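So, subunit A:
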Amino acid sequence: MKDLLRKIRKTGRVAEDPPERPAGDVPDALGELGGSVQLRHVDAGSCNGCEVEIASAFGPVYDAERYGARLVASPRHADALLVTGPVTRNMEVALRRTYEAVPAPKVVVALGDCARDCGVFAGAYGVAGAVRDVVPVDVEVPGCPPEPEAIVAALRGLTGR
Partner candidate 1 sequence: MSDVTYVRLLDLACGAFLLAAVLVLWRRDLAAIVRLFAIQGAALAALVAVLGVHEGLDGHGAELLALGAGLAVLRAVVLPRLLRRAIVGGDVRETEPLVNVAASLVVAAGLALLSYAVTRPVVALEPSPAVRAVPVALTVVLIGFFVLVTRRRALSQVVGFLLVDNGITAVAFLTTSGVPLIVELGVSLDVLLAVLVLQVLTARMRAAFGGTDLDDLRELRD
Partner candidate 2 sequence: MTSVTGAALSASLGASLLAAVAGAALPRRVRPAGAGLCTAVAGAAAVVAGVAAMTGRSWSAWLPELLPLAGVRLAVDPLGGLFIAVTGAVAVCAAVYGVGYARPPRDGHGHGLDGRTVQAVLPLFVAAMLLVPAAASVSTFLVAWELMALASLLLVVAEHRHRASVGTAGLWYAVMTHLGLVAILAGLAGLAAAAHGESFDRLRAAAEGLSPAVRGAVFVATFAGFASKAGIIPLHVWLPRAHPEAPSHVSALMSAAMVNLGGYGIVRVGFDLLGGGPVWWWLLVLAAGAVSALYGILQAAVATDLKRLLAYSTCENMGLVLVGLGAGGLLLTAGARPPAALALTAALLHVVNHAAFKTLLFLAAGSVLRATGLRDLDALGGLRTRMPLTTAAFAVGALAASALPLGNGFVSEWLLLQSLIGSLGEGGTISAVTMPVAVAALALSAGLAVATFVKAFGTGFLARPRTPQAQAAAESPATMGVGMGVAAACCLALALVPAFTAPGLAGAVQVVLPGQDALTGQVTLRLAAASSTVSPLLIAVSVVGAVALLRIAMIRRARRRARLWDCGMGPLNARMEYTATSFAEPLQRVFDDVLAPETDLNVTPLAESAYLVESVTYRARVGDRIERRLYRPVVAAAAAVGEAARRLANGSVHRYLAYGFGTFTGVLILLAVTR
C-alpha cells in the first residue's frame, strides 16, 4: 500500500488538459440525462484498431470519464451504443438485439470508417452492411482509426461537458 501511494505521488497527473468544448448541442434524446451517459461498446466485426483507440481514450492520458461518459457491461444499463466495425453476417442479429435491449431514450454512435460505410471491407463476403443498415445511427466518428481526441470530442458532444 505504501509503495502504491509513493508511486501515485511520484507519477503525478498524467491526463492532458481538457481542450475546448466542441460546438453543438446535445442530441435531444439525451437531454434529460444531465451529462452522464452510459455507453455499451459493441464490436460488430471490427479489426480492433478502433478498440485500441477507445481504450486509449478512456485511459489516463485522454480520460474520457471526466466528461461523464462511462463504459458499462450490459445494454440494459446503457444509454448509448458505441458500435465499431462493419456489421458482419454473424453479428447482425446480435447487434439488432442489443439495440432492442437498450432502454429508451437511446442513441447509437458509429465509430470509425468501417462503421460508417464499411471502410476497407466494403463488398467483402462476410459483411452484411454498415451500421446504419442495421440500426439507426445518430452520431458518426470518421477515421481509420479515429484519434482519441476525436472520440473524446464525440463523447463530449453526447454529454455536453
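Selection rule, in plain terms: all candidates are chains of the complex that A comes from, given by their letters.
FYI, contacts are C-beta pairs under 8 Å (C-beta built on N, C-alpha and C of every residue); 3 or more make two chains touch, one makes a residue touch a chain; residues count from 1.
Please read these numbers as outputs of a predicted model, since none were measured by experiment.
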Here subunit A stands alone, and the other chains of its complex are listed as 1 or 2; which of them touches it? 2
Which residues, counting only subunit A, touch candidate 2 once they are in their complex? 74-76, 93-95, 97-98, 100-101
